[in-house]
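One protein chain omitted, others in place.
After this line comes chain A, so read on.
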Amino acid sequence: MAEDRENAEAIISEVHKKISDAFDVFDHERNKTVDVREIGTIIRSLGCFPTEGELQEFITEIEEEEATGYIRFERFLPTMTKLLMERKFRPIPEDLLLQAFEVLDQEKKGHLGTEELTKYMTQDGEPFTQEEMEEMLSAAADPDKNVIFYKDFVSMLTVDDK
């Protein structure tokens, strides 16, 4: 029993350290605060896949009563720990991703045109900004044919993530 508790404590302590490290990368002023706009990056780099809406909810929960534009570590840590321990926002399996692309590829061509994809990404779901769209296209699109072979794209980006 005691051993179990020890193990649980050890696990939590590790999780805390992981969160702390990620937080510190963006703590430019070295005072255990980060700009609220970086919270999304921090959460995602810890392995979570929230939607923008979910992210906003998370932020509202940990923000100060009077929003200062900064998030303090003391408020971030417990909420983030819970997130990781409960394994919320698990990674998206590759086949599910592929299916998503196939849904958009109504004609089942095996690829999507850049205009087609742009339309979906910037007008549907939680729309991309122009910058996000441009970046995705530059990484995904075959420069010669102006199409995105989404199968390659998915496997390429998944390889990057360990």
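Quick notes
What we mean here is this: a residue touches a chain if its C-beta (ideal position, glycine included) is under 8 Å from a C-beta of that chain, and two chains touch if they have at least 3 such contacts; residues count from 1.
To be clear about the criterion, contacts and distances are computed from a predicted model.
Looking at the choices "Importin-13", "Serine/threonine-protein phosphatase with EF-hands", "Thymopoietin b" or "Glutamyl-tRNA(Gln) amidotransferase subunit A, mitochondrial", the name in the UniProt record of the chain not drawn here is "Serine/threonine-protein phosphatase with EF-hands". The chain not displayed touches chain A at residues 13-14, 17-18, 21-22, 24-26, 28-31, 40-45, 48-54, 56-57, 92, 96-97, 99-101, 103-104, 119-121, 123-128, 132, 135-136, 138-139, 152, 156-157, 159-162.
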